[in-house]
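Take a look at the structure set out below.
Only a single protein chain was left out; the remaining protein chains are all shown in position.
Moving on to chain A:
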Amino acid sequence: MTLTLPATPTTPPTTAPILEITDLTIGYASGRAATTVVRDVSLSLQAGKTLALVGQSGSGKSTIALAAGGLLPANGRIESGTVRIDGQDVTELSRRGWHGLRGTVVGFVPQDPLSSLDPLQRIGSQVGAALLQHSSATRRTVLERTIALLDRVGIRDPERRVRSYPHELSGGQLQRVLIAIAIAGEPKLLIADEPTSALDVTVQKTILDLLGDLQRELGLALLFITHDLALAGERSDTIAVLHQGELVESGATADIVENPLDPYTRQLFSDAPALSPDKYRDRRAASVHPAPELNAITVSGLVKRFGSHAAVDGVSFTVAAGSTHALVGESGSGKTTIARAIAGLTAFDSGEIRVGDRTLERTPVHSNPHAQQLQLVYQNPLAALDPRFSVRRALEEPLILAGQRSRAARAERVAEALDQVALPSSVLDRRPRELSGGQRQRVAVARALISHPGILVLDEPTSALDVTVQSRIIDLLFDLRETHNLTYLFISHDLSLVRQIADEVSVLDSGTLVESGPVSEIFSAPRSPYTRRLLDSIPGPSRVTTLSS
């Protein structure tokens, strides 16, 4: 269904573009030096169309978005090229010059809805301010108009919500409010900078559907910035792929998805889990150890309460030794709480957890009681590694705690662990800040492996990483599983990644287990409506199956 969308043009292609970028080069000054972050990029976007700007972090996609909105930070400068909006050259426009355009010609939808509204002001007054500034609304009619606008963007109970503060709304609801603010002045161009990357998949789908509806209704041109190629393939008319500030490929979405020409674009396609679901099929089959009689982790009837709220409410599942078991669910579903309980880092109220042949204590303990057997790898390695510890010290610490006195023996084990995660010994004396995101996560994995555990609990280990880096870490995890006979409990909100790598999956919804079983069964025939909704929200699954078959 998504493939048919670009094939029906609503406006004749001869109209002048709303946004036209020609040979744009942008640099950031730091001190006296200047770094060029965008080089000779040319793009064009027609009314009523969507242009997806795709790239990884540091590719310059957000910088282009900011430049198109006149929102470059003080140290950012357009060095050459032109930006034209609705026929007007805005390249050299001053702050005052932009005033006539902002809100009325160009609207902006930000990345992180949770911090994009003033926390001290009511929703109604923030939307109202935008209406008063840009529309015919008067003090007398503004409340009515605000309620109507909130209703239009799908805020439930808008009469009551105008009195709410931002912290009382969910991320998805806040993004709707921000969209309301962006369209209050009826702009022609909407710049959406990763508008859903901070949201759950089901929410992502509803927000993008809303943007699509508004686009059709108001004839908006949409500049859609995203790192998610699958999303871009599903939601755009044209795609522009950026790599290190340069445009590597651009064209009609259908052409690029079906026949990517540039090697970098091909790489992105093969690294995106949603677009290459069978990438690890052979390795997955190869490394499953047939030991079903042995359960690495058994969780039965687990309950964990915070006050009167049950974060985990009677969850039971088993993780077979040698398998990769995925725990999926949206934020607040209890996945991380379960991981912490299994690692012995948090007390639980009732139920039983067995790791190997050990039963965990229910009372709070502040250190992992089975560190030799099970280790936890966190989502954000920068937060999980002591910023003042060198890599060497971070890796040595578990050995010292385990009583390894010999310096030589420790050095040998550290070198071995570093080798396992394919890091050069030159990183040993660096601190976490001096490493790349991928290297940091490798250090975190090495630290987990250093005490030879049989089980790793991986809490969203790649969600902070770019797809290409994620893909390398996943490769590494497969390597390690094959050579060390490891068992993984893999926590993730990314269902396309889970489909790609996991053997078994347990689906969680607000603290309860919805269903559990082999990935192949659950993904092809979900029994619960919640699972089906989750699966429907994965961008481009239908396209993917048609492409790969």
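Everything below uses one rule, namely that contacts are C-beta pairs under 8 Å (C-beta built on N, C-alpha and C of every residue); 3 or more make two chains touch, one makes a residue touch a chain; residues count from 1.
One rule holds for everything that comes next: contacts and distances are computed from a predicted model.
The subunit not displayed here is recorded in UniProt as "ABC transporter permease", chosen from "ABC transporter permease", "Chemotaxis protein CheA", "CidA/LrgA family protein" or "Paraquat-inducible protein A". In the complete complex, the residue from A:308, A:363 or A:426 that touches the missing chain is A:308.
Of the candidate positions A:110, A:124 or A:539, contact with the unshown chain belongs to A:110. When you scan A:79, A:168 or A:278 for touch with the missing chain, the hit is A:168. Taking the complete complex into account, A:69 is the one of A:27, A:48, A:69 or A:381 that touches the chain left out. Residues touching the missing chain, restricted to chain A, are 69, 71, 95, 98-99, 101-104, 106-108, 110-112, 115-121, 129-130, 133-134, 165, 167-168, 178, 181-182, 184-185, 191, 306-309, 311, 331-332, 337, 340, 346 (touch as defined at the top).
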